[in-house]
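In this view, the complex is presented without one of its protein chains, the others remaining in place.
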Amino acid sequence: MTDTDTTTTLMALRHLMAEFVAEREWGKYHSPKNLSMSLAIEAAELMEHFQWISGDESRLAAADPEARQQISDEMADVLCYLFSLANTLDIDLATAVFDKVRRNRLKYPIESFRGKFRADQ
Amino acid sequence: MTDTDTTTTLMALRHLMAEFVAEREWGKYHSPKNLSMSLAIEAAELMEHFQWISGDESRLAAADPEARQQISDEMADVLCYLFSLANTLDIDLATAVFDKVRRNRLKYPIESFRGKFRADQ
Amino acid sequence: MTDTDTTTTLMALRHLMAEFVAEREWGKYHSPKNLSMSLAIEAAELMEHFQWISGDESRLAAADPEARQQISDEMADVLCYLFSLANTLDIDLATAVFDKVRRNRLKYPIESFRGKFRADQ
Partner (left out) sequence: MTDTDTTTTLMALRHLMAEFVAEREWGKYHSPKNLSMSLAIEAAELMEHFQWISGDESRLAAADPEARQQISDEMADVLCYLFSLANTLDIDLATAVFDKVRRNRLKYPIESFRGKFRADQ
């Protein structure tokens, strides 16, 4: 089901986006400011699918094939703009994620945060 | 500079997130509804860095090391929630991106859209 | 409790914002593009208060005085940017709301939508 994520590197998708943008000479539109707006707009479109349903209902939202396709599409849009932003700023995303998760492991030690979001709960 | 994106698959990062969430038993909080909100919130925090500057100025925003680190961090946050959402919904992100770009190639043919966003410009 | 909303016109608050911006000569920053970003950023900060709790829990979120103050503050921020945007574009907000609600009354007739969001539910 999720075979492609297993074999696709982040750079492969970054290259795909870079090529798509370069072919259309859209780099002039792709300032970080504009791309950050685009990313937020797509994130809001993704939210729309879960706007009026409960958290539990949202876990089943992708069971319907049509809804699943639309949700996948919105997630792809978010990702495409994020890759374009990484291309524009020359930021290595995997390094950013590894760093962030490493710091979050220290910030949220397992023994204090198991099953809760605040240490004092 | 961007070596790690060249060697890291999407699934490697998805697994990293899945492990981080499972260790803390945070799956109960990770409904698609909640994750889509989190993603939109992080996207807004990314936008904050470019809020009051022009598009041209935003191209230089990541030149400052401290700003660069903060921007990388926000991008990592967006990505982490996107990976968690993909995990929760079992959606293959690479397939979603390949599909989307393939359709966008048809929707925005190079000859009609070179240097512009609307075919009639 | 809600006395002030009963006696305050939208224009009174628009004037307050116009004065605040003019005194600081911030009009140059207040392009519609920038203001729309600011509004979205504040909307996301408002969402943060309800990010990890259920819909039912969110109905009680403002019972705590400190949380109530923070939520009020975020709502004020959204409103301030909306008033600044109305000032910049010279758009009458009350007219916009009256128009919108009038059209929504036609779009969502009571008999078809009572207790549901889709006519076919």
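For reference, chains read A, B and C in written order, and residue numbers begin at 1 within each chain.
The rule is short, and it goes like this: a contact is a pair of C-beta atoms (placed from the backbone, for glycine too) under 8 Å apart; a residue touches a chain by one contact, two chains touch by 3 or more.
Keep in mind it's a predicted model, so treat the numbers as computed, not measured.
Novice: Spell out the interface residues on chain B facing the chain that's missing from view.
Specialist: 37, 40, 44, 52, 54-55, 117
Novice: Even though one chain is hidden, which residues of chain C still touch it in the full complex?
Specialist: 1-14, 16-17, 20, 23-26, 28-29, 31-34, 36-37, 39-40, 43-44, 46-47, 49-50, 53-59, 61-62, 68, 71-73, 75-80, 82, 85-86, 88-101, 104-105, 108, 110, 113-115, 117
Novice: What residue numbers in chain A mark contact with the hidden partner chain?
Specialist: 29, 34, 37-38, 40-41, 43-45, 47-48, 50-52
By our rule, only the chains that are shown with their structure count from here on.
Novice: Tell me whether chain B and chain C, two copies of the same sequence, contact each other through the same residue numbers or different ones, using over half shared as the line for same.
Specialist: same
Novice: Report, in whole Å, the distance between the mean C-alpha point of chain A and the mean C-alpha point of chain B.
Specialist: 4
Novice: Just give me the whole-number Å value for how far the CA centre of chain B lies from that of chain C.
Specialist: 28
Novice: Scan chain A for residues touching two or more other chains and write them down.
Specialist: 37, 40, 44, 54-55, 117
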